[in-house]
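Of the protein chains in this complex, one is absent; all others appear in place.
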Amino acid sequence: MFLRDFISVLGGEAIGEVAQPLLGVGTLECATAQQISFLANAKYRRSLALTQAGAVIVAPADRDSSNLPRIVVDNPYAYFARVSQLFAPRQSHAAGVHASAVIAASAKVALNASIAEFVSVGEHCVIGEHVRLGAGCVIGDDVVIEANSELVARVVVYAGCQIGARTTIHAGVVIGADGFGFANENGVWLKIPQTGRVVIGDDCEIGANTTIDRGAIEDTVIGNDVKLDNQIQIGHNCRIGDHSIVAGCTGIAGSTTIGQRVMIGGAVSITGHLSICDDAVLSANAFVTKSITEPGMYSSGLPLMPHREWLKNAAQLRHLDEIVETLKTVAKEIRKPGTST
Amino acid sequence: MFLRDFISVLGGEAIGEVAQPLLGVGTLECATAQQISFLANAKYRRSLALTQAGAVIVAPADRDSSNLPRIVVDNPYAYFARVSQLFAPRQSHAAGVHASAVIAASAKVALNASIAEFVSVGEHCVIGEHVRLGAGCVIGDDVVIEANSELVARVVVYAGCQIGARTTIHAGVVIGADGFGFANENGVWLKIPQTGRVVIGDDCEIGANTTIDRGAIEDTVIGNDVKLDNQIQIGHNCRIGDHSIVAGCTGIAGSTTIGQRVMIGGAVSITGHLSICDDAVLSANAFVTKSITEPGMYSSGLPLMPHREWLKNAAQLRHLDEIVETLKTVAKEIRKPGTST
Partner (left out) sequence: MFLRDFISVLGGEAIGEVAQPLLGVGTLECATAQQISFLANAKYRRSLALTQAGAVIVAPADRDSSNLPRIVVDNPYAYFARVSQLFAPRQSHAAGVHASAVIAASAKVALNASIAEFVSVGEHCVIGEHVRLGAGCVIGDDVVIEANSELVARVVVYAGCQIGARTTIHAGVVIGADGFGFANENGVWLKIPQTGRVVIGDDCEIGANTTIDRGAIEDTVIGNDVKLDNQIQIGHNCRIGDHSIVAGCTGIAGSTTIGQRVMIGGAVSITGHLSICDDAVLSANAFVTKSITEPGMYSSGLPLMPHREWLKNAAQLRHLDEIVETLKTVAKEIRKPGTST
C-alpha cells in the first residue's frame, strides 16, 4: 500500500510518498524500507532519526522531525492500530459445524457461525451470526453468544452466561464458574449455590486463562469495550464499567465495582466489596483495600533493592510505629523550654 | 416455599409467615417479595430496614430488628446457605458414557457415572458411583475418583492421582502436573522426575484454572473439606489440612504445610518449606517467608496511596535503615548530659 491508500481510507495528511508499496508495519528500531512505523511518544524521537522504515506516522508536533514519507495525524498510535488492521485483517473461519462437534438439539446456531472440532454446545444456547467457536470450547446450557464474537479455543462458558457482540475470548478462559461462597457451620464449610450469571458486553477482549466467576445471586457484569489481559481473576458479583482495561495477573475479589475508563496495571490485588470510581488508574502491583472516590493514579508496593539492603530495611518496617514514637519523644524533648533556644 | 417448609427441613424458629410462597433467595438490597434474604453482619442492619424481601433470616440478637416474616437461628448465613441449596439443588447428569469418550479398556467406570463428550480416561482408572466427568476432561492412567465427585469440564488429572468423594473441580484445573524440581549441573538444568502423586480428600472444591503439582517423591496432600478458589498454585509436596480455605490467585511454594482451619486470603504468596499452624488467618496479599506457630491474623503489604505520595514514600523506604540510625544518633545526642535538663 502507498500512503495515499491509507489516507483515502483512514484520513490524515501525507507528506511525501513511498516509491515502493508498503507491505507491513514495524517498530522504529526494526522496520525495513517496506514497512511503516510510528512515533507516539516523544522519548523515542531519537529512534525516529535512526529508523530504516519506509514511512512513519507522526503527530503534528513531529511534522518536521523526519524527512521520511510520513502521515501526520493527531493520534499516531491509534492511526497505527488502524493501519495494522489493514495489513492484518482478522482471520475468517469457514461457516459450518464440524462433524465432531456435539450440539444440543435445542441449541440455535446461526448458519454462518463456525463451530470447530470437539466443541460442545448445550441445550437452548443461541449462537449468533458469524460467531466462531474454536476447537475444544465447552458451552453450557442456555448460553447466548451474540454476533461476530470469537472464542478462540478451549474456552469454557458455564450455563446461563451471556456474551455480547464482537467480543474475543482467548484460549483457556473460564466464564461463569461458581463464585467462592461458603458459610461456616460448626467448622464445616457449606456451599452457597452460585445462581447468578456472567454477562459480558460488546467489543470486549478477554486474555488467555482468565477466569470470571458467576454471581452468587445477582450477576457478574462486564461492560462494553472492556479489555482484560491474561490470567486475571474476577470474583463473583463484580461489575466492570465500559472502556476499562486490566493488565495480566490482576485479581479482583467479589462484589467489587470498577467504574468506566478505569485502567488497572498488572498483578494488582483488589479486595472485595469496594468501589473504584470512573477514571481511576491503578499502577502495577497495587494493593487496594479501600474504595477509591477520586480519579487519578494510585500506587503501592515496596521498591526493589539489593537483598542485603532489603533485609535491613524490612527488619525496620516491622518497627515503624515504634520508630515514629521515638521520633515524637525526641522532637518533644528538644523543644522543651531550656533545651532549644 | 413457606417459612414452615424451611423450618420443617432445617429447623429454626419462624416468626410470622409469608402470604405467597417464596421462589428464591436474594440480597437485602435486591430481594423481591418472592425472595428470602438474611442478615449475618450487623453492619448491614440498615439494609434490613429497607429491604423489599418477602422474609428474612436473622440471628437472635436481631429477632426484633424487622417486622417481616422471619426465621430466627443462631447462624443465619449457614441457614441461608441451606435454604439456597433447597432452591438450587445440584444439577444431576444422565448416567452413561458419551459415544465420543475414549475410555481405556482396563478402566473401571461405575455404571451410574456420567462421562461427557471428548473425555479421556486412562488405563486402570477407577471412576466411582455417580461421578461426573464433564466435557473435555483428561484423566491419566491409574487415577481414582471417588463417588459423587464432579469434574466440571476440561479438567486434567495426571497419572496416579486420587480424588475423594463429593469433591467438585472446576473447569481448567490441572491436578498432578510435575512439580518444579531441577538440579543445576554446570549451568544446565537437570530435571528431577516428580514421582509423587496428588491426593485430594472428600468434600473439597477447587476453583477454575487452579493447579496442584504432584509431589517430587512423597505426595502432595489436600485434606477433607478444603476449599480452593480460582487460579491458585500449590507446589509439590505441600499439605493442606482439613477445613482450610484459600482465596484466589494465592501461590504456595513447594513443601509448605498448611494446618487445619487455616484461612488464606487472595493473592497471598507463601514461600516453600514453611509450616503454617492450625487456625492461622492470612489476610489478602500477605507475603509469608517464615513459619507461623501461633493462631491469629497476619498481614503485610504497603497500603495504596496517590502515586505522587507513593513516589516520595517509596524513595524513603530504601533508606529506612539509615533513617533509624540517624534517629538513634539524634536520640543519644539529645540525652547527653548538658543538652537536656
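Order of writing sets the chain letters: A and B. Residues in each chain are counted from 1.
Here, a contact is a pair of C-beta atoms (placed from the backbone, for glycine too) under 8 Å apart; a residue touches a chain by one contact, two chains touch by 3 or more.
Because the structure is a prediction, the values reported are computed rather than measured.
One of B:Ser8, B:Asn41 or B:Thr289 touches the chain omitted from the figure, and that residue is B:Thr289.
Of the candidate positions A:Ala33, A:Ala78, A:Ala95 or A:Ala110, contact with the unshown chain belongs to A:Ala78. By the touch rule set out above, subunit B reaches the unshown chain at residues 100, 102, 118, 120, 136, 138, 154, 156, 158, 172, 174, 177-178, 180, 182-185, 187-193, 195, 209, 211, 213, 217-218, 231, 233, 235, 249, 251, 253, 269, 271, 281-283, 286-290, 292, 296-303, 305, 309, 312-313, 315-317, 320, 323, 326-327, 329-330, 333-334, 336, 338-339. On the side of subunit A, touch with the chain left out of the figure occurs at residues 24-27, 30, 75, 77-78, 80-82, 84-85, 87-88, 90, 98, 100, 116-118, 134-136, 152-154, 168, 170-172, 203, 205, 207-209, 225, 227, 229-231, 243, 245, 247-249, 261, 265-267, 284-285, 301-307, 310-311, 314-315, 317-321, 323-324, 327, 330-331, 334, 339-341.
Everything below uses one rule, namely that only the chains that are shown with their structure count from here on.
Computed centre separation for the pair subunit A/subunit B is 25 angstrom, with centres defined by C-alpha atoms.
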